[in-house]
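Yeah, one chain of the complex is gone here, protein chain that is, but the others are all in their spots.
Up next, subunit A:
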Amino acid sequence: GDENNSQDVVNQLLQEALEAEVAEAQDDVAKTFISSQNKEYDQYGFLKFDLQDSDVLLSRANILSRQSLEMEYQIRDADEETSKKIKWENFMVGQSIAKPLVRSPDLKLLIRLGIPHEYREKIWKGCIDFYVKSTRDKLGAKYYKELSERANNNKSNPAIKQIQLDLLRTLPDNRYFDKIDSPGISKLRRVLLCYSVHNPLIGYCQGINRIAAIALLFLREEDAFWCLVAIIEHLMPADYYTTTLAAAQADQRVLKDLVKEKCAALYTHLEEKDVDLSLFTFNWFLTVFIDGIRPELFLRIWDVFLYEGSKIMFRYALAFLKYAEDDILKQPNSLATNRYMRTLGESITDVKRIYQIAFHELNPFPMRAISNKRQYHLQQVKIELEELEKVRKDMRSAHAGDEECSQNKQGYFSEDDQE
């Protein structure tokens, strides 16, 4: 009896101590959070606190648990990181400013391991040159400046308004883009305006503002513009950002096919729960994984993307799904699955694990098959869009008839609906 009693006392004391500590910690956290207007940013300028979390303590706890995970990974991967660093140093010794980057199997593997922060500008620029160097040379050194002037003089450019509205909604959690006078904002505005003048067929599509902003984190303004050109006009299939986003839609169907092949259980689960994968993956593809994914991870994806091209997006999307497959399968219904899927990208912290899945466990990964699927689905999407357009026109003409009969005022349906 005595033993039990003293155990109870100990338990109670422990409990009290814990409660006191938690209360104190809560106080401390609240204080440091409020008093320290010097917010915490990572090396890329992203805010580490998630201000969207209304619960400060919870938010702080999330950050701490993430940091501890990151530290765990750092220790786990320390040897590999060192070896990677040495390999990159050796590689960079052979590079000079005048020498263009040359593709090689070694470089490809090195890039898959991730480009060290200090070399990212140089390697990204080198990759971008693969695609745009000849165009850039042809158009001449003054091209960007001329575009700027044309953009300034063209007040009727339909893209201006939306670009302006979106500037502060691009990367609100990054210190270079969080206020109207932040250093990145005026550059972002110019890059987007120049692009809309350079390629009026695309003009401005929401999503490319994010791409331009990430490019601006590492590249000079003019290079960021060419990065946008490389991505939209070379790395991505045609029609990715045009008025129907047809190719981006087709890619969602390609992904669905691949999920069926590579993660059959997951595919069945999503079918059974009537969850449409594209709701969660479309923004990954359209923004090259910037939307809802942690910077360390999407920057690694960008490294490989800029070197190898847009098909690697399927490797990563599938790797994300495989990584979370067990958890997704545990979701009991469509509502729960939706909720889980919504934050899937954000929840991935183990960059190395993703790399392993993407480039080892998913193999074989024949690129030819992806090209064929892309072609097939693009055609399907285009047919469907045409049908939809036909229905819409029919409805409009039918409605126009009504209007005439009832002698109504001109309807709003005649508003310009082409961009």
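Quick notes on this structure:
Everything that follows uses one rule, which is that a residue touches a chain if its C-beta (ideal position, glycine included) is under 8 Å from a C-beta of that chain, and two chains touch if they have at least 3 such contacts; residues count from 1.
We take it that contacts and distances are computed from a predicted model.
Looking at the choices "EKC/KEOPS complex subunit CGI121", "Ras-related protein Rab", "Geranylgeranyl transferase type-2 subunit beta" or "Protein NBP35", the name in the UniProt record of the chain not drawn here is "Ras-related protein Rab". Of the listed positions A:Asp77, A:Asp291, A:Glu308 or A:Glu325, the one in contact with the omitted chain in the full complex is A:Asp291. Screening A:Cys127, A:Leu147, A:Leu245 or A:Leu270 against the full complex identifies A:Leu245 as the residue touching the chain left out. Residues of subunit A in touch with the missing chain: 51-52, 54, 162, 165-166, 168-173, 178, 205-207, 209-210, 242-246, 249, 276, 278-279, 282-283, 286-287, 291, 335, 338-339, 342, 385, 388, 391-392, 395, 408, 411-413, 415, 417, 419.
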